[in-house]
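A protein chain is absent from this complex, but the other protein chains hold their places.
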Amino acid sequence: MADTPMTAPRKASWKSSFAKWLGVAPFFLFAIFFILLPSFSLLTGSFFDADGNFTFKNIAELFTNPTIVTAYKLSIEISAVTALGGGIFGFLLAYAITIGGLPKFVRKALITFSGVASNFAGVPLAFAFVATLGRTGFVTALLDVYVFQKYFGIKLYDTGFNLYSFAGLALTYLYFQFPLMVLIMTPALDGLKREWREAAENLGATAFQYWTRVALPILLPPILGTMVLLFGNAFGAYATAYALTGGALPIITIQIGAQIRGDVLHNPNLGYAMAMGMVFIMAISLVGYSWLQKFSERWLR
Amino acid sequence: MAYLSISNVSKQFGDTTVVDNFNLDIEKGEFVSFLGPSGCGKTTTLRMVAGFEIPTTGQIMLDGSDITDVAPNQRNVGMIFQSYALFPNMTVAQNIAFGLRVRKETDDMVKQRVQEMIALIHLEEHANKYPFQLSGGQQQRVSLARALAIHPQVLLLDEPLSALDAKIRVSLRAEIRSIQKSLGITAIFVTHDQEEALSISDRVVVMNVGEMEQVGTPFEIYNFPKTSFVANFVGSLNTSKATVVDPAGGILDMNGIRVHSESGVQGKKKGDVVMVAIRPERFSFSWEGKKENVTEGTVENITFLGSVVRVQLLIGGIKFNMDTFNRPSLTLPKIGEKCEVTFSSKAVLILDD
Partner (left out) sequence: MKLKFKSLWSWIWFLIGTLYFILPLYATLDFSLRMERDTIGFKAYRVAFADPKFVETFARSNILAVITIIVSIILIVPTAYWVRLRLPQARRIVEFITLLPFVIPAIILVFGMIRVFSTPVRIPFTDIILIQPLTTLIVNKFHLGTYILIVAGYMILALPYMYRAVDTGMRTVDVRTLTEASQSLGANGFTIMWHVILPNIRASLLSGALLTYAIVVGEVVLASFLGLDTFGPYLFLLGQHRAYEPSALTFVAFLLTWAAMGIIQLVSGEQGQTAGAH
């Protein structure tokens, strides 16, 4: 092949294809320097001990060290609870503004609200919830006067509820979780064609049969997919939890933060492994999301 | 009594009347098309038969029972949608089985019926594919099989071919017609495409702004349009005003040109102004033979349309289109030339309005 007349244009095309790739070089350099290099450094770090010897000990310790296991468990729990709760609530709201027959301006208002709320997080969100459900919060006071003291003779915080606890953090996370569900499910519900419902009815299906056999199966991938997304959304959250509980609720991000501040595990490499464990879980949820996304792309267009 | 009878049906959405006093009797096994432009009420009428809309007034009887207010899922009519409306989460076989499953038929019965239907539409090797893996034509055939699987009393087709390519449109409409004939099923077919309606139907209902303009066989609709709307909507047409000169002899004056019409000028007086219509293909050059209604025109333009050549003529200051069959032996006048053309007195239609 090398001495055929094709050689010259081929070489030129190789050169031009190199030039083509040069066009995206800045982007790739940026990604390599600031995304891949830091991630890779944590990845390699998790496979070495303090003396620079290769080891699986750090990875193994992720499953045995009680502090780490508790942190992962807590993070997974809070992410799962808020993904499920936010997912169901967000779905019902999205249903209300699409099929539920609420007027157009209500839909617009809710979508705008959701856009804002899903981006309203971190320290301000934590402070807002302290003002709402903290010990002297606005809603706490309302509930105390009109519900708890009136009917039970106790206060909200006497029931064992505490904003700076698992339940409190979950309620706070929900503030950005369910709006995200609303934002993603609204177009999905719009994608349910009126003809599907009519075809089902025409073939003799009841409304219940339509929902259980057609609508919900079609919506299942986006519902699950978005819930997976919500899971990742909560799993990676740090600022909200830290600002709200000040580290009292040792979820995995809080533990990693403590490790960055001052090597609380007394083993930097174990910290890297802990971070990689998080990336691993996040990656799985993203893969799950994209897999479910494929169904939505085919079914709801 | 007719198998399906739609009597005095009107439908209003708020203040707008979408269907106005619709009356039609359809016999068992008949294939009827509703033809009209968008917004003429044809789809609304179909949806009232399906039960998706309830008539504001009037009655719909199917095989002796009143179905006017029966819920869609309690009627036994099959519907085909323009967008196919296949359930994307189900395979071809599952889609076809849906109507039988919700009727709680036995597994054996469902299986057998699904196989029959898949064989009917020739999609045996696609039975386990999902709709997104099929072409538009294949999807619409599945939709047909799904509607037929439940042994519907009437098959309703709402512009089923509009979303398809031209070639598939023609072949699928022939397939729909042959399946309908072989099963002897009663069908209503909604379309805005006159060629489709004429080619497929036993009878055509032409509709315009909520009203029925004319009901008849394709032959009647095309050759004897009663209103200018029907005449214009079905096929192409030359229309002109004319003054009655001799009501008994059928002589009219069209901008100074004497025209003889065989269809009724009865009931008109001398001096009445009527609307006259002549189809382009009814014109011919006078050297080709006949010598009735001979007149001279100026050639303005000539367009080749394949099997037909369209000649635009100016006759007595009025523009006329003339279609003549394209053949190698055809000799055409040049643009700007004058030529004599002729048309039969049967070709001159007098329209009602």
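Order of writing sets the labels: A and B. Residues in every chain begin at 1.
The working rule: a contact is a pair of C-beta atoms (placed from the backbone, for glycine too) under 8 Å apart; a residue touches a chain by one contact, two chains touch by 3 or more.
Since the structure is predicted, the reported quantities are computational estimates derived from the model, not experimental observations.
Trainee: Looking at the whole complex, which visible chains does the left-out chain touch?
Mentor: Every shown chain touched by the left-out chain: A.
Trainee: Quick one: say which of A:Ile35, A:Ala60, A:Val147 or A:Leu216 touches the chain that got left out.
Mentor: Final answer for the missing-chain contact: A:Ile35.
Trainee: Looking at A:Phe178, A:Tyr210 or A:Phe295, which residue reaches the missing chain?
Mentor: Looking across A:Phe178, A:Tyr210 or A:Phe295, the contact with the absent chain belongs to A:Phe178.
Trainee: For chain A, which positions touch the chain that isn't shown here?
Mentor: 20-21, 23-24, 26-28, 30-31, 33-35, 37-39, 41-42, 45, 89, 92-93, 95-97, 100-102, 106, 110-125, 127-129, 131-132, 137-139, 173-176, 178-180, 182-183, 186-187, 232-240, 242-243, 253, 256-257, 260-261, 271-272, 275, 278-279, 282-283, 286
As a convention for this text, only the chains that are shown with their structure count from here on.
Trainee: Quick one: which bits of chain A touch chain B in the complex? Just the residue numbers, please.
Mentor: Residues in contact with chain B: 193, 195-196, 198-206, 209, 213-214, 217-218, 298-300.
Trainee: Which of the residues in chain B end up touching chain A in this complex?
Mentor: 50-52, 71-79, 81, 83, 85-89, 98-99, 101-103, 130, 132, 143, 146-147, 150
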